[in-house]
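A single protein chain has been omitted; all remaining protein chains appear in their positions.
Chains here go by letter, A and B, matching the order in which they are written, and residues are numbered from 1 within each.
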Amino acid sequence: MEQQLPAFIVGAPLLFSVIVPILGRKWRQSAFVITVATVAVSTVASALSLERVLREGTIRYYLGGWEPPVGIEWLIDEVSAFVSLVVTSVSLLVVISTRRWAEREAGDRPGVFYGLVLLLLAGLTGIVITGDLFNLFVFLEIASLAAYALVFIGGRRAMLAGFRYLIIGSIGGAFYLLGVGFIYFATGTLNMIEARQLLEEAESTRAVQVGAVFIFTGLGLKMALVPMHLWLPDAYEHAPSSVNSLIAPVMTKVAAFAMLRMFLSVFPPGYLSGTVPVADALLVLGLIGIVFGSVAAAGQTDIRRMLAYSSVSQLAFIAVGIGLGTPLALAAALLHVVNHAAMKATLFLATASVRFRVGLQRTHNLAGLGPRMPLTMGAFAVGSVAMVGIPPTAGFFSKWYMVQAGLDEGQWIVVAVVLLSSLLTAVYLFKVLEQVYLRPAKPEPSEHDGDEHSPPADSASQPVEQPAMRPVVERAREAPLDVWLPLVLLGAATVVLGVINVVIMEHVLLPGVEVS
Amino acid sequence: MSETTASALPFAAVLVPVGAAVLAALTTGRWPNLRDMWATLAGIVMVVIAVLMLTDTLDGRIHRTMLLELSPGIDIALRADPAGMIFGLLVSVLWVLAGVYAVGYMRGEHEQKQTRFFTAFALSIAAAAGVALAENLLTFVLFYELLSLFTYPLVTHRETETALVAGRKYLAYTLSGGLMLIGATAWLHVLGVDATFQAGGFLDSAGLDSAKQWGLFVLLAGGVGVKAAVMPLHSWLPSAMVAPTPVSALLHAVAVVKAGVFGMVRVGVFVFGASLLDDMGAWLVLAIMSAGTLLIASILALRHDNLKRRLAYSTISHLSYIVLGVALIGPLALTGALLHIVGHGVTKITMFFVAGAIHVRTHKENVSELDGIGRQMPVTMGSFALASLSMVGIPPFILFTSKFYLGWGAVEVNQQIFLIVYLVSGLIAAGYLFPIVIRAFLRSSPDHTRYGEADVRMVAPIAVTALLALAWGVAPDLPLGFFELASTVADAAFPQSVALAGGTP
Partner (left out) sequence: MIDEIAARFPYWAIAVLLVVGLYGMIGKRSLVKQVIGLSIFQSAIILFFISGSLLEGATLPILYSVHGGEHANPDDFVNPLPHVLMLTAIVVGVAITGVALSFLVSIYREFGTLDEREMLDEMRK
């Protein structure tokens, strides 16, 4: 049983992604229940795997018992087990929290919706724990396909965004595959560990360098590294609330993790800094991305689009860590993968909860909401503070270690930009907090300023066309328990992750980074 | 010398206000009396805790709490060392008074969202206590940042457009300062320097080259300089005066800005240390900047008719008294600087309290409107008069004692020019404070409205703080041992000149 744990992490969601749509046709309610149970199984399996890795060291799981080079290997070390745990547990909370919206947004086929969610999760966990280059491609495409479809169901605007996401995402996947081809023909293996050994022995050939560039470009597109981010804001803005709360925290982060894995486990250190300076490119694009994303976010009025640009900025931060390439920098990047998953899930869920209650998402229309939805907005505030990086929240520590890594390397510009990013983040997030807490509720959100003002999801009983007697915001009530509890847990996680960061760093991330 | 004992007391000192904040938030506006009681109650508990630690600190037994490891190799730890005790005691004593005063003020002004106010207020106090007791630089930075965050809702409490703009400015300044500190802390960690505060400094023995020393100096002094409102980093302070008066009083006369100057003491004495500041020549930079600030701010204070703004510039000026005292790197100047933290805190809080009381009763904000107010509010304005005497430095008030030591310190290190700066600034202080007192008592009221004293919850704290300014001037050691603490710090920071400092009253 214990030997087969990895199979449960990926296998459970993969299997039930097929079963749920079938059962969901007949018993609508079963879809949600089975999905939650499946994600819970995957979460528990990840946790047990992590515990076992910490006890016994890296697990090398051979799929179907076939050893490499013939078979596919799954490689579960401290880092991948931990990231897998984060991905599954964040997804679990988000899925529970978004049930009410999903029922609305998925229309009459909740089974299909939850099938896609499970497929997404199977792909994401697969990317995280696989140790095979081609297998990574397959999981990448599984996750992406599910994500395209989930974004697409968000309505008119989401259609074009979803289609563009598909085209660009597929280019990314194809580029990645092309790069894998170059590596395969240079080394004759697709196993990450073997490829690493062979690449270390071999001289850095042109073919491998070209392959590295393709892989970099492909994963860069998937993780929305500036200037390859163009698909992301539209996709996040128009996707259904129940979807962007799920894909924003984990999807791009997992792509970033795959990028990190390439640099950590496949390409030997120093390999990518010579004639083809991929590492430097990551660093430079990352630095540009941090600033660009924050500045762009500050200019947005739609809160989801703002958070999307914020994601661009935060992903660029991870890219900077990979680009620096020292163990500390990589650990900082990994810590940020984890932290950002928790922080962004909090922010997106809170936003979705507001949309669900009052149907608003323009920042300037959120005035006066703080006291009326105290738990939701409280979680949002904590998440914002964590994003800005006030100690002892999680966001502080990824910056703290990244600054140290930059100082170690004498990269002053990294230090300056990382510190500055805190301020830039404060600019756009405190703008929202100021509205939410410090401004009085507006009489009525004006239509002309562009808020779609979709009717609140829970007021189906009252006709929407009827002019509101009181301001929309003043009618707002706190979200129901099953919505706010996961949200508050995630908000608390952004603080807890910060307080216990030493445990994570010393037992999980730093050993994981140094072994590879 | 001193020994360290593991103890939960320093942590308790930080935790008590947090508890008060939680209780206040839970009690909410439904039971306002209960809610407002927590702050005073917690303040008294905090004073008791501080006094419990005080005797041990004076005996050389330092209470220390190790909380947890915050970053590999760096613990977050609290320690009741003499310097920290000065600031911690001051904050806790004044919190009791400000707590009482705030209730009267907030109710008198019918302020909105009082629960949020009292919660954030208590959290700010917790952060200030953390700043006081922080054992190392990272712990200090942690609480310093939290202080910025928790005071933000207080600055913007009025929710007017001006308040929001002031809030943005406040955040921009203080967060930038925090980032400089974070950068410096990370840098020290990367350089392998253990950033635990030590009397006499730890950087001297780290053997860094001059460029690194200067880089760290700029980051650290700049980082704390923002809250210490050293020009040109001061402009957030007058803007932040839009906050309700108890906030201006406790936070922008005591907790926040004193966290800045206290940070300057930590940086100057406990990070760099006298000999390194001397070798680098950094003291001169600091001295010139602070001397410039204290003169310019005094002069600017003359021009402002708005009472709170005038007091704000006066605050900027007096903060730089302290910074200059640190920069002069002598035991006497340091003793004076530490005493000035206490003295200015208790004196300035009186003045802000008075400004608030006047506003509650009369809605007057400008100095020119205060004609004859002294006869209508004799206790309030009498206290203001006492505070003015203290502020100008008339014996036997506490600010005379501290200024005396500061001036003597300047002479001790042969920098008579700064003695002159101190004296001139004192004269200007008389120029911007005495006219208020004269107007209040000697001119007759233009209108015939009879105002009378404010609520007793406001008047009592005013009288107490004014009397404290006098009492601590007469006997700085009673009952809290500020002088002994200050001279202990100075002795530890300047071991070679113990005799000089020890030989004074």
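Details
As a working rule, a residue touches a chain if its C-beta (ideal position, glycine included) is under 8 Å from a C-beta of that chain, and two chains touch if they have at least 3 such contacts.
It should be emphasised that the depicted structure is a prediction, and the values quoted were computed from it without experimental measurement.
Within the whole complex, touches from the chain that is not shown fall on A.
The chain not shown here is touched by just one of A:7, A:54 or A:171, and that residue is A:171. Of the listed positions A:54, A:138, A:198 or A:420, the one in contact with the omitted chain in the full complex is A:138. Although one chain is not drawn, its touching partners on subunit A can still be listed: residues 134, 137-138, 141, 145, 148-149, 152, 156-157, 159-160, 162-163, 166-167, 170-171, 173-174, 177-178, 181, 184-185, 190.
The working rule: only the chains that are shown with their structure count from here on.
Centroid to centroid, with C-alpha atoms defining each point, subunit A and subunit B lie 44 Å apart. Taken in their complex, subunit A has these residues touching subunit B: 371, 385, 388, 390-392, 397, 399-401, 403-404, 407-408, 415, 419-420, 422-423, 426, 430, 434, 437-440, 499, 501-502, 505-506, 510. Across the complex, subunit A is touched by residues 68-72, 76, 113, 141-142, 145-146, 148-149, 153, 156, 159, 163-164, 167-168, 171-172, 175-176, 178-179, 182-183, 186-187, 189-190 of subunit B.
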